[in-house]
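Comments concern the structure below.
Our next item is chain A:
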Amino acid sequence: MRITSSRVVQTIAAALAVGVIATGCASERGKDEGGGGDTFVFGAAGDPASLDPALASDGETFRVTRQAFEALIEHEPGGSELVGGLAKSWESDETGTKWTFELQEGVKFHDGEKLTAEAVCKNYDHWFNWTGTYQNSAVSYYWQTIMGGFAENESKDAPKANYKGCTAEDELTAVIEVHEPSANLPGGFSLQALAIHSPKAIDAYKKQEATGEDDAITYPKYSQEAGTVAGTGPFRIVDWDKGNKEVTLERFDDYWGEKAKVKKLVFRTIAEESARRQALQAGNIHGYDLVAPADVATLEKEGFQVPVRDVFNIFYLGFSQEANKALQKKEVRQAISHAIDRENIVKTQLPEGGKVATQFVPDTVDGYSEKVTTYPFDTDKAKDLLKKAGEEKLAVDFCYPTEVTRPYMPAPADMFELMKSDLEKAGIKVDPKPMKWAPTYLDATENGTCDLHLLGWTGDFNDAYNFIGTWFAGYDKQWGFRDDKVFDAMKAAESEPDATKRVELYQKANEVVMDYVPGVPISSSPPSIAFAKDVNPPKVSPLTQENFAEVSFK
Partner candidate 1 sequence: MALLSVDELTVTFTGRGRRDVKAVSGVSFDVDQGQVVGLVGESGCGKSVTSLALMGLLPRRGVTVGGRAEFDGTDLLTLSPGRMRDLRGSQLAMIFQDPLSSLNPVVPIGVQVTEILARHRGLKGEAARKEAAALLDRVGIPDPTRRLKEYPHQLSGGMRQRALIAMAVACAPRLLIADEPTTALDVTIQAQILELLKELVDQQGTALLMITHDLGVVAGLCDQVNVLYAGRVVESAERRELFAAPTHPYAHGLLGSIPRLDAPRGEPLKPIRGSINDTIAWTDGCAFAPRCDRYTLECLQGTPALGEPRTPGHQVRCVNPVFSRGVDELRETALESDAVETAGTAAAADKEAGA
Partner candidate 2 sequence: MLRLVARRLLQLIPTLLGLSVLLFIWLNRLPGGPAAAMLGERATAADKARIEAALGLDQPVWVQYGRFLKRLSELNLGVSTQTGQPVWDEFTRAFPATVELAFVAMLIAIAVGVPLGYFAARRRGSWLDVTAVSGSLVGICIPVFFLAFILKAIFAVQLGWFPSFGRQTTGLDATEVTGFYVLDGILTGEFDAAWDAFMHLVLPALALSSIPLAIITRMTRASVLEVLGEDYVRTAESKGLSRSTVRGRHVLRNALLPVVTAIGLLTGGLLSGAVLTESVFAFGGIGSFIKTAIDERDYPVLVGFIMFIAAAYVVINLLVDLAYSIIDPRVRVH
């Protein structure tokens, strides 16, 4: 997991984006024929990378594909609990290596195919047998995270395969086996990247290679234009107008579940934050995600709907102990924790619903502990601790990203400045190291070259390991420390098959971590999403997995 942090980011964006749309009350009037009222336009922050979610790891892509593809397991609308998706039920054996899924009956793919156990296996085997560029972690990131490597790993750096095989016990019973139990399961089955495609589509995919070893990946043609891809979702993708930066979806009338309320769903890319807001204000779009905190108030004042999501992310100040030896002293780490006025950050920078964090998981995640050591804002205490550590003259390099906003950190530069002045009040000299987000900043943080850095993570699914596990399960250059107490606590939790026991172990782990303070958890903030006055918005989800089929017009 050398590159966790960047991953973190990616996923966040992903999950985030994905979410956006969705749950709204079904209004009869939504059904009326024709009229612009039947087209719902949503402002996206970026173009999707591909129409095949399996090749993607970013939210902008998932936001779109989620409306057309469904996974075996889904999250409850507006919540983070796992519920049936294409599988109405699932179970694992006691070893946690054999997963059995009971599929829904009468599910049709957009191309008319029927959902069967074979279809499911065809998908998993297709991914497992990927070759060439498809094995590039940039393409198959999520597969590699959840299921490890491939049938034949072409590069020694690819993780070892954990996927064993998939068998269709009968038409609607699929069994997926893995070598080792993993904390990523069953959560992983809910990932959009592992959503189920029509077998016919899969055959079509197989004929096309992702190419362009040269200087970047070229995605296969089928993933760049509507037509081939086919899932089971409430909408089907009918057009991707790259010139106009628009993806158009239409209601899928043979959908097995509750049909979509609007005839047409359009995702329109508007890169600029303020441009998105103005588009909504000007009535050119019906909603958008990643609302700047500053805009929330404005929009509410003007009568737009800005439903508050539950938090599902964590924003932290990371220490790289190898970059600055002083950070290896616990007092110093504690001092910094005390020095930072987190209240103020939440008060002035985060949108409504933001929370001060006490540990490296948000309180919405199972495994959150009330009993962790806390470090309230106290400049004098910080000074004392520094004196104790003999580090009155402490000076630190503080890296922060420019020109980027993340759901967990709306304005990095501003937050940096706030923390900087906090630290300086505590007598710590701060040397600002602003960097461009990609690749400079991400490389720097990955390799732990900054004393202090700002990062965060939004969960893919409700499992604490998806947060702390990615950081503290073992040595990581980003943090640059080895502490068996911490590592063991993680191991224990990960290898525990029983869900409830695991949760307790996670709570322990959190306490251990916060006692060691590898960094300062700052806050959890709900990424804001906004909708026009005249729509019934979907249920907003902490995982930002809103379902646009719920949207309708008033």
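Rule of thumb we're sticking to: contacts are C-beta pairs under 8 Å (C-beta built on N, C-alpha and C of every residue); 3 or more make two chains touch, one makes a residue touch a chain; residues count from 1.
For anyone wondering why these and not others, all candidates are chains of the complex that A comes from, given by their letters.
No experiment lies behind these values; they were computed from the predicted model shown.
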Touching candidate for chain A, same complex, options 1 or 2:
2
Chain A contacts candidate 2 in the complex at 2-3, 6-7, 9-10, 36, 39, 41, 47, 49-50, 57, 136-138, 141, 155-158, 212-219, 224, 242-246, 264, 266, 268, 270-272, 275, 278-279, 281-282, 284-285, 403, 436, 438-440, 442-443
